[in-house]
Every structure is written in C-alpha cells, then in structure tokens.
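Complex shown without one protein chain; remaining protein chains in place.
Chain nomenclature is as follows: A and B, assigned in order of appearance, with residue numbering initiated at 1 for each chain independently.
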Amino acid sequence: MESVINENKYKVRTSSFEGPFSVLLSLVEEKKLHINDLSLAQVTEDFIRHISTVDKADNTEVSSFMIVASTLILIKSKSLLPNLPLSEDEEKDINNLTNRLKLYEIYTNLGEDIRKKFGKSIIFSPLEKRQESVVFLPDSQITKESMMILIDGALGRMPKKEFLPKIEVKKVISIEEMIYNLTERIKKSVTISFKELNGKIVTKEEKINAIVSFLAMLELVREGILSVLQENNFQDIIIQKTNNL
Amino acid sequence: MNIEQKIEAILFWKGEPLSRKKLSEILDVSSEDIEEGIDKLKAILIDRGIVLQENDKEIALGTTPELSSLFEKLQKEELNKDLSKASLETLSIILYKNGASRAEIDYIRGVNSSFILRALSVRGLIQRETDMSDNRRYIYKPTFDLLSYLGVKSVEELPNYKKTLQLLMDADRNLEEEKKDKDLEDTSIIE
Partner (left out) sequence: MNIEQKIEAILFWKGEPLSRKKLSEILDVSSEDIEEGIDKLKAILIDRGIVLQENDKEIALGTTPELSSLFEKLQKEELNKDLSKASLETLSIILYKNGASRAEIDYIRGVNSSFILRALSVRGLIQRETDMSDNRRYIYKPTFDLLSYLGVKSVEELPNYKKTLQLLMDADRNLEEEKKDKDLEDTSIIE
C-alpha cells in the first residue's frame, strides 16, 4: 500500500494530545495537498488507521476522532460512489469539516510565527523594587478561619488527576478485525448487501461499527477483492466477490 | 507639567500595568485627554531605552526589545521559552482574535482546551476575564508578559496582523453559517 503511515510517527501521549484536526492536517500536508474534498478522501484510510493508535483508555479522545472519521467516510464514499445520495445534514458536515480544517490551518501557521518570535527579543518589566521601611498593614479580613476557608477553596478548585475523563470505554471494533470478518462473510456468499452486513443501525456504537465496516469494504474494493454495485441512487449497496479472491 | 509627562511618571512609579480608566481617575481628566497623552508619550518614546506597551484596557512601560540579550544576562530568574504545539495553537487564537472564549478555542482546535488554558494561565501568558458582552462567560486574553516575550508593544505589531485579521474574518464567515451548537457540545465534554 502506498499511503501507509509509519506507526511510530503519530504516537499520542495524553499530556500532549494531538487532536483529530492536528492529525488530519499533518496527513494532508504530508501529501503536499490543499484542504478540499479530494485531498480529504485521499487521507481517510490513514486517518482511520491512526485511530487505532489513540489511547483507548481516554474515551474523549476516541470519540473526537470518531466524529471526524465519520465525516471523512462520507467524503470518501462520495468520491468512490458519485451517485451516493447524501442528506442535507451530511453535506453540511462535509462543508463544516473542510472549513474548520482550513481555519485550523491558519492558526497552526500563525503558531509557527509565534514560535519563531517567542523569547527572541523580550521586553523586560522593571524588577520588583526593594521594600524600604515596610509598615505592617493588615486587613480585618485576615483571620484564622478565613485563611482556612480560602485555602480549602483554592485546593478544591484544582483539577484532580483521578477525575480526568476516563469513562468506561466503549468497544470499538478495529479496522483489521472488520476486514477479516467481512472477507470471511464474502467468501461464504457471492453477493451480500451492505444493510444485511450491518443489521439495523440504531445506536451510536452500531453506527461507528457500520462506518468501520463500510470503510473496510472500500478497502477491499481498492484491493480488488470486491466490487461494489449500487443499482439506483437510493438503493442498497451490493457487494460482490471478484474472481481474484 | 503636561499630561504625557504625568502618565510616564505614574507608570514608572507604579512599575506595573495600569488601566486607562485608573489613569483618568488619578489625573482627573477625560478619557480623550488620556488617549491623547498616551499617543504623545508613544511618540516621545520612539528610539528610547523604554517602550510603551498597550492593550485595550491597560498600558505599561518596559525595556526596549533591542536590549533583550543584555537583560537576559542580567536577569536572575530563568526564562521558560518552550511552547508545545498545543500552546502555540491556543496562543495564536487568543492573540489574533485578541481574546477568545473557551468554547471558541475548543471549536477551532477540535479538542478540549481546559488543561492547556490552565497551564498557560499559570505561566502568566494569558489571563481570564469576564466577557463584557456576556457576563456568564469568560474571555481569555493575552497578558503583557505574552506580548513581552514576543517583543511587541501591542497585538497590532504581531507578524502579518492586518492581513491575518482579514483572512480570519473570511474563514469565520464561512463557518458562521454552518456553525452548529452540536459541534460545540461534542468538543467540550470535560468542564
């Protein structure tokens, strides 16, 4: 495969969390492309593959990647199946992602300018002056009790490490797993419909699985194992085994 | 003694940023007079060892950035010049927007920014203020320390400031139409 990213390249550490936009932008820039539907379709697989390297213990991270991934899948599908009908909301999502990524790119570039300037020629404020003949001037608000209440409040407001977002992790099927399942099922039957493959899509989890399996399907199409048929715009997508499986 | 001399003396005496409002109270003159005095002082300080820094609210005196290396040597405390990628993104948003709410920053970055905002506040590079237009929310603004580290007297002196503002206004307009509350929710889960 030509567009495999080095697994080590985008290692994510919780302390320096690279968000989905950051990852997506690096992928586009790596190919020296501009941000548009075409370039986003080109990096969709790499982006999805990146999700597997995201720390699964942090649910917030995974879900923020999933939201972007689902829009990328739409963009990808549209590029592969130009007749694929998209709802108004889906069109909006695509536009929104492209525009937000462009805005994000502007700020990333500005960040580079900031990096170049930061600390290079500094304006210094005057030093703290030496205190001469300090008079003791207390304030009636200073009492043992008030001091205790205030420090309690200050300590209580500190972010607690153990309260970092580590909500129970929803199981997200990996892309490799999905490709395997799909291949197995296709070996059994020559023709299988996309809806059939996924059952009824109801919950968010099922939606993510459907997305992942759809992507896996596209993957197989690209590798020439499957061919995809969509007879009419609003009909189900038919996946068919090619002869070289 | 004229107003610009008085402003200079007060800033020197105070040694900290001072609001225009406070200055007009102290000197018992109108805010227009203060503005005029500030402009004159700025002109006087061209090519001096001292510069006048300003934001929307406050002004302060500092050493000219040209002497940076001299003061770095004289300075006792060590300066932290490292900025992570997340910090740079966040700072550029706050600088070029000249103040942004957490929701705005989260939306632009596509991730939750509460930790990075805290870290930058602790370093004194940004400060939180109540939003004048909506007192239920906060605005993060650049501090004088941040401007100082960048060697600029005000945000207008940032590289490509005017050009960038135009660029950002166009980008914002594109988004404005589609900006949905949903997106804000999705990216700001932790409080």
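Criterion: a contact is a pair of C-beta atoms (placed from the backbone, for glycine too) under 8 Å apart; a residue touches a chain by one contact, two chains touch by 3 or more.
Bear in mind that the values here come from a model prediction, so they are computed numbers and not experimental data.
Chemist: Quickly run down the residues of chain B that touch the omitted chain.
Modeler: Interface residues of chain B facing the absent chain: 1, 4-10, 12-13, 15-16, 26, 44, 47-50, 61, 63-64, 66-67, 70-71, 74, 76-78, 82, 84-85, 118, 121-124, 127-128, 143, 145.
Chemist: Need a quick check: the contact residues on chain A for the chain that isn't drawn.
Modeler: With respect to the unshown chain, the touching residues of chain A are 8-13, 15-16, 18, 124, 126-131, 134-139, 141-148, 150-155, 157-158, 161.
One rule holds in what follows: only the chains that are shown with their structure count from here on.
Chemist: Starting from the mean Cα coordinates of chain A and chain B, work out the distance between those two points in Å.
Modeler: The separation of the two C-alpha centroids amounts to 31 Å.
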